[in-house]
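One protein chain is absent from this view; the other protein chains keep their places.
Right after this comes chain A.
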């Protein structure tokens, strides 16, 4: 597989940014300073980054309530995200969306989503826009194994096929919908579901950036070529609870430790690129340091940023009313 050096560096940086962003939120949330709910993407970085490395700002994605990683992977600005999560007026949504609603349409990011199964129908629509406006764009719906059971998702698999839309349905399967295992909640298989709609099915190991990048590349190329939708099934492990504060009593002791030890996408990436002589340890170390600084300064800036003004309460309900 040929991957441009620039893509490797950028992808590693995105994955590291997500990891540090989330680990820092894990710490900061525990202090009580961050309002609301926070759902962390740690452990799943290679999925969002591997997929989005095949996209440009012209392509559209929808995310889930575990959305920080997809936002960063799609190029949403980190300090604006941090400020948003702190509920500050400098946030990307001016403090009115929060963690579950970070969006940046200028980057083709149509929002994290607080509704399980909310994204797939929206991506059918974004794909319809790309198709009718003939802008060569594709739409990617990220959703979890939990959302794979939602009627809205299953309807979208049908609609995208019937309308032959350029959509990739990315099932990020971390084995849990909230606190319920997918072995309990998911009937049949994702593969059989895709095939049931006559849709190509691909799968990959979500801890392996290279596997995701290559498989997603094929899926996206298929959709972009006008051949219709594809399902991409990414196998993952979630390192933290459904939300911050979740004691995860439903997971066997050692499950997360094993995932961290054997399936850390950042470690696997580093090992692969250095052994293959593609990148030097020192280059990766420099990225690690730069990201540490970026996250640190984004937290300092977010804490110092102004709160929304009372007038913001009434603003932007409508374009005009």
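Criterion: contacts are C-beta pairs under 8 Å (C-beta built on N, C-alpha and C of every residue); 3 or more make two chains touch, one makes a residue touch a chain; residues count from 1.
Heads up, the rule we're going with is that contacts and distances are computed from a predicted model.
Undergrad: There's a gap in the complex where one chain should be. From "(2Fe-2S)-binding protein", "Alpha-ketoacid dehydrogenase subunit beta", "Diguanylate cyclase" or "Acetolactate synthase", what does UniProt name that chain?
TA: "Alpha-ketoacid dehydrogenase subunit beta"
Undergrad: Which listed residue, A:17, A:63, A:79 or A:156, touches the chain dropped from view?
TA: Missing-chain contact among the listed residues: A:156.
Undergrad: Just one of A:25, A:53 or A:123 touches the chain that is missing; which is it?
TA: A:123
Undergrad: In the full complex, which of A:17, A:47, A:60 or A:298 touches the chain missing from this view?
TA: Residue touching the absent chain, from the options given: A:60.
Undergrad: Kindly state which of the options A:39, A:94, A:242 or A:270 is in contact with the chain not pictured.
TA: A:94
Undergrad: For the chain left off this view, which of A:22, A:104, A:172 or A:203 is in contact with it?
TA: A:104
Undergrad: Suppose we count only contacts with the excluded chain; which residues of chain A make the list?
TA: 60, 62, 91-97, 101, 103-106, 110-111, 113-115, 118, 120-126, 128-130, 132-133, 139, 151-152, 155-156, 158-159, 162-163, 315-321
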